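One chain of protein is taken out of this complex; the other chains stay put.
Labels run A, B and C following the written order; every chain starts at residue 1.
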Amino acid sequence: MPGVSELSEFFRTEFPQQQVVIESVGNRAARIRRPVDAADLRPGNTVSGPFMMGVADTALYAAILAEIGLVALAVTTSLNINFFRRPSATADVIGDCKLLKVGKKLIVGEVTLYSAGDNKPIAHAVGTYALPD
Amino acid sequence: MPGVSELSEFFRTEFPQQQVVIESVGNRAARIRRPVDAADLRPGNTVSGPFMMGVADTALYAAILAEIGLVALAVTTSLNINFFRRPSATADVIGDCKLLKVGKKLIVGEVTLYSAGDNKPIAHAVGTYALPD
Amino acid sequence: MPGVSELSEFFRTEFPQQQVVIESVGNRAARIRRPVDAADLRPGNTVSGPFMMGVADTALYAAILAEIGLVALAVTTSLNINFFRRPSATADVIGDCKLLKVGKKLIVGEVTLYSAGDNKPIAHAVGTYALPD
Partner (left out) sequence: MPGVSELSEFFRTEFPQQQVVIESVGNRAARIRRPVDAADLRPGNTVSGPFMMGVADTALYAAILAEIGLVALAVTTSLNINFFRRPSATADVIGDCKLLKVGKKLIVGEVTLYSAGDNKPIAHAVGTYALPD
């Protein structure tokens, strides 16, 4: 199964428009980090909700690819996110994913989001990916 | 309460980095449209999930502001989205929001998402905003 | 496809422990009604949350069976519910379901819940069923 460097290369090639740092993968988990840039900020000196949803989605995707390999064409079927606190405008956003269920058709995982350097979660998401037959 | 032109001006000022067309607001509803650009595309000639979540969030925000006025500082507390079909890479994404509950502390609404020109929904979201005291 | 009387019979046979009245089915929709009994009440003279979740789940199941037939072994994979107002302790709970997506593997629907005789929704749910291969 792919590790950090293989996944990093995959994200760089497939999603060149977003900067993603894969920090760790394996054991049905993944930790990623995304830098925040000006376009992601919102009034009140904070980070947009959709940016956080994107980090959640990417962390889940990384954990899934590390589990099933790079070949599969998995697609998100649902995402549920709860926002807890305003993220810092000047810190990377970290997504910590743990897969909850790895089925043959559906994979479900949860992602806790943090502003780098602060261990209080800013948001929590649960998402489902469907696997091709 | 603010109408289409006042809300359009508000979004242009507050969220200059995203292009949003407010098509209609009122009666606890809003319809918005966002053009898709290269950075929002994904492999498979489709639109990213976070882009769709962003349209859902914005449609909900527009419906809420049209209901309670531009002064309030409402924040998203949760969003649940289900993805149905791949959106077109060449069509704007439309978000059609209807508020389900307008309370003193929480407002809940649903948003159906479409690729412009196609009346089969591509996704459906339910989101909650918390109002300040 | 099965209509009201066939579905009523099915629910009576398969789920004898819960009283369900199928009011209407068809066109990717269903409307059901469940009487509230003492065991479903909660302090504050209201109806329990799990009872409402049960009505949502049943309305969705009825709409799906009316769409795909009684043979399939569909199972709930997720349910998201938002509660709006306290239901009446003395009125039946009504679940009005509309299917949002009918796919080959997954069916997604939304359910609006009411206390019979009051047209303000008490809750709203979105649920997903997985179909067998």
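Here is the rule we go by: a residue touches a chain if its C-beta (ideal position, glycine included) is under 8 Å from a C-beta of that chain, and two chains touch if they have at least 3 such contacts.
Remember, it's a predicted structure, so these values are computed and weren't measured experimentally.
Visitor: Which of these touches the unseen chain: C:I22, C:I81, C:C97 or C:I122?
Guide: Residue touching the absent chain, from the options given: C:I81.
Visitor: Pick out the residues on chain B that sit against the missing chain.
Guide: 77-78, 80, 105-106, 128, 130
Visitor: Give me the chain A residues in contact with the hidden chain, please.
Guide: Given the touch definition above, chain A has residues 80, 82, 84-85, 100-101, 103, 108, 110, 112, 121, 124, 126, 128 touching the missing chain.
Visitor: Tell me which stretches of chain C touch the chain missing from the display.
Guide: Residues 14-15, 17, 38-39, 42-44, 48-51, 53-54, 57, 73, 75-83, 86 of chain C touch the chain that is not shown.
Criterion: only the chains that are shown with their structure count from here on.
Visitor: Taking only the C-alpha atoms, how many degrees of rotation bring chain A onto chain B, rounded to the nearest 5?
Guide: 180
Visitor: Sort the chain pairs by how many C-beta pairs are in contact and tell me the top one.
Guide: A-B
Visitor: Looking only at residue numbers at the chain A/chain C interface, is the share used by both copies over half or under half? Answer same or different.
Guide: The interface of chain A with chain C is built from mostly shared positions.
Visitor: How far is the middle of chain B from the middle of chain C, if each middle is the mean of its Cα atoms, in Å?
Guide: 28
Visitor: Roughly how far is chain A from chain B, going centre to centre by Cα mean, in whole Å?
Guide: 22
Visitor: Counting in whole Å, what is the centre-to-centre distance of chain A and chain C, each centre being its mean C-alpha position?
Guide: 33
Visitor: Identify all positions of chain A at which a residue touches two or more other chains, and write them in rising order.
Guide: Expected reply: 77-78, 80.
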